[in-house]
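What follows is a single structure, and I will ask about it in a moment.
And then subunit A:
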Amino acid sequence: MTWRAEAGRVGAIAWKDLTAERRTKANFNAVAFLGMLVLLLFGFALGPDTATVRGVAPGIFWLAVLFSGVLAFNRSYQLELEGGALESLLLYPGERWTIFAGKLLANLAFLLLVEVVIVPVAVVLYQLAVPEQWPRLLLVLFLGTVGFATLGTFYAAMASRSRAREVLLPLLLFPMLVPLLIAAAEASAALLEGDPMGNAGTWIRLLLAFDVVFLASAILAFEHVIEV
Partner candidate 1 sequence: MREWRFVIAAYVVTWVVLIGYAVRLFLVNRRVTALHDESVRVVSGAAR
Partner candidate 2 sequence: MEATMDAARAPEVTRRTRFSILAWLWPVVLIAAQVYAFAISPPDRDMGDLQKIMYVHVPAAWNAFISFFIVFISSILYLWKRDERHDLLAASAAEVGAVLTALTLVLGSIWGRPTWGVWWTWDARLTSTAVLFLIFVGYLSLRAFTDEPERRARWSAAVGILGAMNVPIVYMSVRWWRTLHQVQSSPSTVDSPYAWGLRANAIAFLIVLIYFVRTRYAAARMEREAEQRLDAAALAAGGYNA
C-alpha cells in the first residue's frame, strides 16, 4: 500500500533530520538560549514596570519564538546541501511532498522542544499566571508553531540554496506570518486573562484556517521548489 510506504518515508526523513540534530545539541542550545535572550532583551527595552510588560508578554513571547526559530530552518537543509545528498534524495522514487512532510515534522518537533524551554522562562520573567484555560493555550501554542514550521520549512528550501540565505529567509517568511502572529498573540493574551470576551475561539479558528491553507499549498508547491 503506497500510503504506508509514503508514511514510512516521511518518518524516515523526519527521524534522520532529528537524529542529526540530536548529535549536535549545540544548535538546540543556541536556539533555546537565543529565545531566552530575546525575552530578556524585550524586558529591558520595554522597562521594568510589571504591569506594562505583563500586558505585552504574549506578543513578546511569539516574537521570541519567531526570531529564534527562524535560525532552525535553513539548517534543516544544510545537511543535504553540504554532502550533495539532495540530488541523491531526489533520485529515490516517491512523491516530493514526503520530503517536505519529513522535514516539517522534524522542524516542528525541534520548535516545540525549544518552546518547552522558553515558555517557563517567559512565565517567570513576565510574572504570568497560569490560566485555568491552559489546555486551550497549549492548543494555540501548537497551532501557531505548526504554521510557523510549515512556512519556515517551505521558504527555507529556497533560501538555504540562495546567495543571501540569512537575510532572504526572514524577508520572505515574516510578512507571511503576520496573520499567524496576530492570531497567536491575541489568542494567548485573551486566554491568559481568562478570555473575558470570548475572543480566543475566533483567533483559534483563524490559526487553524491559516495552518490548513498553507500546509496544503506548501505541500502542493514543494515539488516546484525542491528540484535541483
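By our rule, contacts are C-beta pairs under 8 Å (C-beta built on N, C-alpha and C of every residue); 3 or more make two chains touch, one makes a residue touch a chain; residues count from 1.
Selection criteria: all candidates are chains of the complex that A comes from, given by their letters.
Predicted model only: the values in this text are computed from it and were never measured.
Of the numbered candidates 1 or 2, 2 is the chain that subunit A touches in this complex. Put simply, subunit A touches candidate 2 in their complex at residues 151, 154-155, 158, 162-164, 168, 171-172, 174-176, 178-179, 182-183, 186, 199, 202-203, 206, 209-210, 213-214, 217-218, 221, 224-225, 227.
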